[in-house]
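Showing just some of the chains, left in place.
Which chain is which? They are A and B, in the order written, and residues in each are numbered from 1.
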Amino acid sequence: MNRGRGRSALRRPRTPSTRKVGLPPGTVLYTGSAHETSHTVDLIVYGPDGCLHRRGIPIEEALLGHDDGRVRWIDVVGLHDAAGLERIGEALGLHALTLEDVASVGQRPKMERYDDYLYLVMRMITSHPTTAATQPLARGATPPRLPALDDEQLSLVLSGSVVVTFQERPGDVLGALRDRLAAGKGRARSLGADYLAYAIVDLVVDHYFHVLEQLSDALEVLESTAFAGARPRLIDDVHVLKRDLLHLRRTIWPTRELLSGLLRDDDDRVTPAVRTYLRDAHDHAVQVLETVELLRETTNSVHEIYLAGLTVRMNEVMKLLTIIATIFIPLTFVVGVYGMNFERMPELTWRWGYGAVWLVMLTSAVSMLFWFRRRGWL
Amino acid sequence: MNRGRGRSALRRPRTPSTRKVGLPPGTVLYTGSAHETSHTVDLIVYGPDGCLHRRGIPIEEALLGHDDGRVRWIDVVGLHDAAGLERIGEALGLHALTLEDVASVGQRPKMERYDDYLYLVMRMITSHPTTAATQPLARGATPPRLPALDDEQLSLVLSGSVVVTFQERPGDVLGALRDRLAAGKGRARSLGADYLAYAIVDLVVDHYFHVLEQLSDALEVLESTAFAGARPRLIDDVHVLKRDLLHLRRTIWPTRELLSGLLRDDDDRVTPAVRTYLRDAHDHAVQVLETVELLRETTNSVHEIYLAGLTVRMNEVMKLLTIIATIFIPLTFVVGVYGMNFERMPELTWRWGYGAVWLVMLTSAVSMLFWFRRRGWL
C-alpha cells in the first residue's frame, strides 16, 4: 500500500476543511497543503507578431496596458497568501466568492458567468508512472505497482483579452502550450484570449488520456494476474484502482458539463471559430468518460474473476481432501479391526488372512479411484 | 452497537406518528421527542448601524415595529406547545398546513411558496465525534466507534424583513452567524432578510461537510481494518455507516432541490446579490452529495473486500487442513497395517522391516510436500 503521498490526497474526499465552517461566505482561505511556496506571478503577452515571457513580476505590472490588443496570460502559482490573493482579485475586479473558490482547492470543475468575466475551475490530474511488472506471477517478484495520481486545482479567469490561471504548486501540464506560443506555431498566436482559454482546457483534458493509459496498463496486469491465479493482495489493488477511476469520473463528468456549458453559451465571449475547437474538446471529454466507464466495468470483472478463481481453487482443495479421506479412512478402520486384541479372532490365525486383508483394501481403494474418475474429480 | 440515543433516532424512518392518522389536515401536533423544554422566543434585530439581541420575549413583542427597515430574526425553540405555536402562527399570518409541518418534525427538506411568505424546512445534522482508534487490529483493543448522528428539524419562514426559525431543542449550528451579526463583520448586517435566510441555509449545509468528514474518518479506519484482516463485527459497522450515509443522502438531496428552487425563483423575495451567494451554497450542496456518493461506493468496496478476505482466509484454513490430512492420513494407515495381529505377517520378522517402513513413510511425506509446493500451496 506504499503509494506515496499523492495517494493520500485522493483517499480523503475533497471537503473544505472544517476550519472554514462558521466563517462568513467570501472569506479567502487556502485549504490545501502546499504552504511552502510563496506565490509568484508569470506573464506571457503575445500577438500575431510576437510573444513576451516575463517571470516573477508584481500583479499590477502584469496588467499594465491590458487593452493594447494583445493577449495576456497571467499565471499565478501559490495560493496560501490570502492577502496577496485579495490584492490580485482587486486588481482584476473579481467577486469575493470567486476568490474564495480559487483558494478553496477542493472545488469540483465548474463554469461560472460573472458580468465582467468567465470563471472556470479545472482539475489537473497527473500520474507518476512506475515500473509495471509485466510478469504476473513470478514467484517472489514484487507485485505490479499502481501509478500514483496527483490532483491539483487550476482556476481560470477569462476577462476581455486577459486570461489568469491560478495553481497551487509550480509545475503543470501546460508546458507544451507555452512552447507553442513562444514558437508561434499553429493557430496559437493568431486567435484571441478565448482560444488561449480553450487551449488550456484542452491540454488539461488531453492529460486525462495520459493518466487513463497508465491506469489501463496497470489494470491489464491485474487482469492477467487474476486470470493466471490468485495473488492474495490483488483485491486490494483492484479496490485502489476502482477508487482512482471513481475519482477520475467525478472530475471528468463536471468537466464535460463545463465544456457543454461553454458550447451552449450565447454571449460573445467565445467566438465561433473557437467554438468549433471547443466541440472537439467536448468530444475528447466524452471519450475520456467512456474509457473511464470501460475501465470501471473491467475492474469489476477482474474482481469477479478473482472471486470465482478463489472458489474454483477451494473446490480443488476440498476435492483432494475428500479423495484422500474417502480412500484412507475406511482402510485405516480395516487395519484397526485386526489390531484388536480379542482372544478369539479367527481371522488372525488363518493362513491367508493377512493377504486377504490386503486384497480387500486394494480392491476398495482402486474401485474408489475409478468412481472418482468417473465423476470427473480426477 | 452502543451508539447512544442519537442512533436510534436515525434507525426509525421519519414517519409521522400513527397517533396523527385520522386527524384533520392542518392539525398542529408535535411528533418529536423533545417534550421537556417549554418554548422560548429569541429576537435579533439588526441593521447596518447596529444589532440588538433579546432573549425569551413574547412573540407579540418580537414583532413590534417589524417594518422599521431593520431585519429581525425570531428564533423559536421548543415545539411541543401546540397552543403557543398556533398563537405564533396567527401573529405571523402562517397557513395551518405550515404550522402542521413546523410541528411534524419528520419533514423532508422542502421549500413552499405562500402568498405572503416563503417556507423552508431544513434538517440540522450534527455528529458527536468519538475517539477513533487509529490502530486497526490491536489485539483486545476496543473497536473504532462510529460517530453518532443527531438530526433536528429547522423550519424557516421568510416574510418581508422578518426571518423566523423554529427548532425542537436548544443548541444549533448557527452560533457563528449570531457572532458575526453581533460583531458586524463581513456583509452580514448590510444586506437584507434574504441574505440572513441564505446565511442560515449556508451554515446548515456547511455543517454537513463537518459530519461527512467524521464519517469519512471512521470509514478510513474500517477500510484499513478490512485490508489488514478480519474483525468479526466489521460488517455491522459497515452496515450502520451505510445507513447513516443513506440518511444523509435522503436529507441532502432535497436540500439541493430546495436551493435550486430558490435559484430558479423569479419573484423578488431574493435579490440578485443574494442569488450569487445562493449559487455558491448550491454548489456546496452538490459537492456534499458527491462526497456522500463517494463514501457510499467506498463503503460497498469495504464490504466486498471484507467478504473477499473471508474467502481468502477460508482458503488458507482449508489448505492447511488438506495438507495435514493428506500427509498424515496415509501414514496412519501404514502404521495401522503393521499394528495388525495376524499370526503370519512376514514383514514383522524382517531385520530391516521397521526401518523400511520409516523410509517409505518419509519418502511419501517428502514427495507430498514437494507436490504441494509445486502447486503453490506452501
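Just so it is clear, contacts are C-beta pairs under 8 Å (C-beta built on N, C-alpha and C of every residue); 3 or more make two chains touch, one makes a residue touch a chain.
From a predicted model like this one, the values you see are computed outputs, not experimental measurements.
Note on stoichiometry: the full complex in this file contains 5 copies of its one protein sequence, with 2 placed in the shown coordinates.
In this text, only the chains that are shown with their structure count from here on.
Subunit B has its Cα centroid 26 Å from the Cα centroid of subunit A. Residues of subunit B touching subunit A in their complex: 175-176, 180, 185-188, 199, 202-203, 206-207, 209-210, 212-213, 216, 220, 227, 276-277, 279-280, 283, 286-287, 290-291, 294-295, 297-298, 301, 304-305, 308-309, 311-312, 314-315, 318-319, 321-322, 325-326, 329-330, 332-333, 336-337, 339-345, 376-377.
Taken in their complex, subunit A has these residues touching subunit B: 1, 11-16, 18, 20-27, 95, 97, 100, 106-108, 110, 112, 229-230, 232, 235-236, 239, 242-243, 246-247, 250, 303, 306-307, 310-311, 313-314, 317-318, 320-321, 324-325, 328-329, 331-332, 335-336, 338-341, 345, 347-349, 351, 353-354, 357.
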